[in-house]
Structures are given as structure tokens and as C-alpha cells.
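Only one protein chain is missing; all other protein chains are in place.
Let's turn to chain A:
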């Protein structure tokens, strides 16, 4: 703390910048934080840091035609010797500069041992004359500045070295990061072999930085857009923190005096500098957004002062950023979360300040869980960490539970999904089956829909009926048509309500209907005729009626309740039917035949009228607009299950009517729902049966199975049956000793196996493993 106060008293300043003549590649500060050196391809200058401006102190790029030695990839100012600098040149030279030299050219020593570009130079933190370099040629070299050439060479045995860093606490250790994703730890005394190596990133590791205080921590940044913090103090190198950024990470620097903070900048596309709290990897702690092109160098101005950050950039500017001027993304973030539970519950977390508002009247069923409710263990109350500077947000979690037994419960969904048949049988049977399922689950509307669909889309039974039907066309067509159209939507909407009231509402309609009925009664003979035809599908109509009453009501009650019932029949389930009815009337008339004894005649005569209203040649296509409307309705109501099931069962009959995107949307929603309920089989079936390209693709993705050779345990190449390395067939049948191509069954106990049929045969006769391993295998 003492140090801190001292520092802040000596350093002061504000956010400021100056224009450089050329893009910068790297920057470095001298120990007392009063000067900064900027190096790049065409620039090599020292600037003094004044109170409110940068002042150019020295231009090190001298000579009429500066050589490539001045073209710097990296620069470092010695932290003990304030006149000493080192640069890494793009042509492979390592140069040291002595500011104390009296002449204009400050170049002191030139090492041209590297064959390729040198990416990084690093002075030893405590040893004055020791300099380390890492190059594109894969070598690291350690120079003693008192000698003319390197004292030791370290071969990384791989592609180029991207960064080298001396450990701050361990005198002999340095870390090197490589283009192939590895990080190596070396002992400076042992040039023959690295002490440790681990793979840190996929793709090049561009940078690394030792933690200034914690001796075991190393931060690395790579092309894979990650910053990782490694704990090296244990036997196994362990990744302890990982921050995902949005672009490849070019530089990483720990923030002084803040144990968990580090600054990063990126190599491409993203120009900002981020300061992260590694414990909060999702949102940067602070951001500096001044640069207009990629930032190439960042450095904290003083090694004990966390408030000043210097940065150089490709946009030819040099900035001093003040921490107090940084933007704090967390302030702009919304710490709110909303999630639906599977069973219709809704959880909502928001800032407590927002939640403390008085409950509004509508908040029925809302339960608030202030911090730490036992029943919701996922919610925990985090103790504020004093070292953590992150904005603390305390949120309140509210859970809106649906009441048990209310309609929101999702059992019906699961049951329906499992019991519906979507393919494998003729269309008519599918519809029937599904109608039964829906009925069983007490969902009369769905059940009726299925029945209606069956009637609408099954093949016309007997076109010759047409002449008879035409007789009855009379004037009814427009009337009934409009009536039923209207009624259908009304019916659908009111489906869930109890029907008793409806009866009153639709009194008027009933009157109308009665009129019609009377008209039809005249055509009794006609109806009779139809009865003759009727022998199919009694069950269906039966079920239709059945669901019209309250489900528990036994059927024999029907006659007694005839009148109220009649309206239901007309208003609801059967209302759409007349319109959609095709002349393949046997179904309906069949029901009549059956119900003559049960129900008053009129109620059915309406149906028989309506079915006669249309030409027998009405193609199923005629109904498509209505069915489409119905599907949309279901989807709107949240019952995407119904929409998709119908879509699949109807298949080509309806598919063209609904645009691809909508279909895809429905499929996706339904599949998503199924998967959340872990109904994998059903969801797979749906995917398989779908006709949307994008949906079918779902099944084609990640179908590769990677296998290892059973002999040498190495991954098998795509060759198939023979292992590349040990040249043996990988999966040999234990019985016939041939390669198994196809079904391979193996014992979970001893992992021997072979052709399915061979194994079955073998295990019928013997209880022991055919491989002779002595294991008692079992085939069930």
C-alpha cells in the first residue's frame, strides 16, 4: 500500500494521444515510467510522457537509407538499465541500443544469428546482461550482452516461436509459445531439452505473460480467440481460467496490483483493448475504444500502477488510457434473465431494485424467492469478494409456477407424442388411430379434427352417388356453407369452454338449422338411401358423438339428452364437417344408421343435407385452405404438435399449401419441444418423416463415428477395416475370425464380440466367450 501511494503521487496524467508517422508494431516503457519507446516497420522513436502530452525525445531511426535492422517486430526497454533497449528485426536481426552513446546512431550490438524474422525479445528481469529472443525459424537464443554471440540456443523442435517471457519470480525459467499451439517451459541452464511442454491452444499461441505476483500463473492468448490462465505450480499444468474473446488475441498483459485482471488486444478486426477479470470471463471489466485500427502493443505504464495503460496501433497513434475514462460494458449490460421451464413454469431474475415494485394485481401464482431459497438450489447467493471490483448486482429470482392440475400440465403432450402414429399405415388408419389417442387423452377437439381429416381426404368411395346428392342441392348451398365456415372458427375458438352456455348463444343458429332440417326432412327417402350404403366406420361416428358429450357420460344417455346434444353436434365438432364433407358419405350416413335408434332424426339429417351440397367430384384440394387455416390456428394456439402431426400424416395432400418457412418453423419448434422432453425417438421419427430440406439435414449432421483400433488403441483413419499402424483388422469376429462389416455385437464384460448371428449361435451352445478369454458372456 505504501508503494501504491508513492506511485500515484509520482505519476499523473490524463487520457491523451499523439500521432506517429507510421504504424507501430510494439511499445515499451522505461522503468521509471517517464518515457516510452515506439517501434514499427518505419518508426523507432522515444517519447517522453508529460502531464498532458507526449513529447518526442529521440528518433533512433537514423541514416539516409535506414536498413532493415530498423524494421522492428518487437521492442523492449530494459527494466534495470535505463539506457538499454533491444529490438527484434523482421529480417532476423536482434539489435541492442544504448541511449548513452554520444553519437546519433545509438546502435550498440547486432546479432544476426536467426535465419528468419525474430518475433520477440525479452530482457531478464534481474540479470542486466541477459537477453532472450524467439524467432520464426523455431529457435530461441540467449545472448550475453558482453559477448559477441549467443551463449545458448534452444530448439523448440517445431515451427516458429511467437513469444518468449522470462519468469518474474524464477530466476532460471522462461516460457515460450509456438505457432503449433504448444507452450514450452525451459531452464536457461539446460539448452538441450525443455522442462515442460503442453498444448495450450488450437492454432498459434501469439502471446504469453507471467503473473507479476503469483509465481505459478501464466496467461496465454491464441488465434483460437481464447485467453487462458495456467497454473504451473502443480505437477500437471492446469487451466484455471479461460476467457473467450471475439478475435484472435495478439497481446496479453497482467494488470499491476490487481490479481485477477489482465489486458488484451486482438490481431484482427477488433480494435479495442479489453481488461478482463478472469473470474468473470463473459463480459470485459473495462474497454478502451480509442483506436481506429488494430492495436499492436499494450503496456502498463508503471509496474505498480494499475491506472495507466499505454497502447500503440496500426492507425499510427500512441495512446495513454486512463482507467477512469474506460468504458465499463457491465454498466450497460442487463443483468436480467428469463426462462421457461418445461412444465410451463417461468423463472425470471432481475435487479432487486426493479423487483421491489409492489406486486400488480395480475401477479397470480407468482412466488418470489429472495436470495437463497432452499427449494431452488441452482440459485445461490454469492458473497461479495472484497478483491473483486466487479460491479455487484444482486438480483431477485421470481418463479411463476403453474398450478398443478391446471391445463398447462404437459403430460398430454408426452402421451400424445408417444402414441400418435405418423406413418406406416394407410392414411385412414392413421387418422383413426390418432383420433382414438386424442379421445383417450380427453382432447375432443383434436380427436374430431383427426376424424374430419380422415373424412375429408380419404378416397371417394362411390362416385355414382353423385346424382342422388345433386337432387338435394336446392338452395342450401350458400347458406350452409357460410354458416359452417363461420361456425367452424367460432367453434374452434370456444372449444375449451363448456358447451352448455354455448347452447344459449347459438340459439339463433339453431333456429336456422331447424329450418334447414325441415327442408331436408322432405328428402327422407334420400337419407334412407344413404343408410343403405352405410356400413363402414361406425366406430368413428360413434366416437364423434361420444366426445361431444362430457366424456364420462355413458352413451345410453344419449336419447335423453338429445336436444342439448344436437346443438353441440352442429355447433362444434360436426360444424366444419358439412363443408368439408365429401360425397363419400358412407361414414356419416353410417353413423346415422347406427344412431337412428339413439338420436332424433333431425340432427343427422342436417348432416346428410350438407353432405349433399357439394359435387361428388370435389377434389380433396378443395379443403386445403381450411385445413391450412386450421393448422395455423393450432400452431398459433401453441399446439405445434398437432400442426406438425397433421402435416406429416397428410403429407403431399397439404404440403404445397403451406410455405416452406412456416413448415420449417413448426418442425423446429416441435422437435425442440420433443427433445426437451427427451423424447428422442419421436423427435427422430419426426425428422425422418419431414419433407423440409433443412429439417431432414438435422439427421445427416455429425454422423461420423470415430473408432480406435482394438489392437494399438490408436484412432483409425478412414480406411475402414484395417488399422494404419499395426496393419491388423480392427474388428474381427471372435467366432469366424473374419472382419465384421455391419452389425458388431460385443460383450460389455470382456469386450470380445463379432457378427450378431454368430454370437447368438455360439452363446446358445456355450456360456463362455468365444474368444477363449474365459469370461462368462451373456446374450439377452
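FYI, a residue touches a chain if its C-beta (ideal position, glycine included) is under 8 Å from a C-beta of that chain, and two chains touch if they have at least 3 such contacts; residues count from 1.
Assume contacts and distances are computed from a predicted model.
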Record lookup, UniProt, unshown chain, options "SEC24 homolog C, COPII coat complex component", "Nuclear cap-binding protein subunit 2", "Kynurenine--oxoglutarate transaminase 3" or "Sestrin-1 isoform X1" -> protein name "Sestrin-1 isoform X1"
Going by the contact rule already stated, which one of A:294, A:640, A:654 or A:771 would touch the omitted chain in the full complex? A:294
Which residue of A:14, A:55, A:68 or A:776 touches the chain not shown here: A:68
So one chain is hidden, and I want to know which residue out of A:190, A:714 or A:741 touches that hidden chain in the complete assembly. A:741
Listed in rising order, the chain A residues that touch the chain left out are 41, 65, 67-69, 71, 73, 89-92, 112, 114-117, 136, 179, 203-204, 206, 223, 247-248, 267-269, 271, 292-294, 717-720, 722, 741
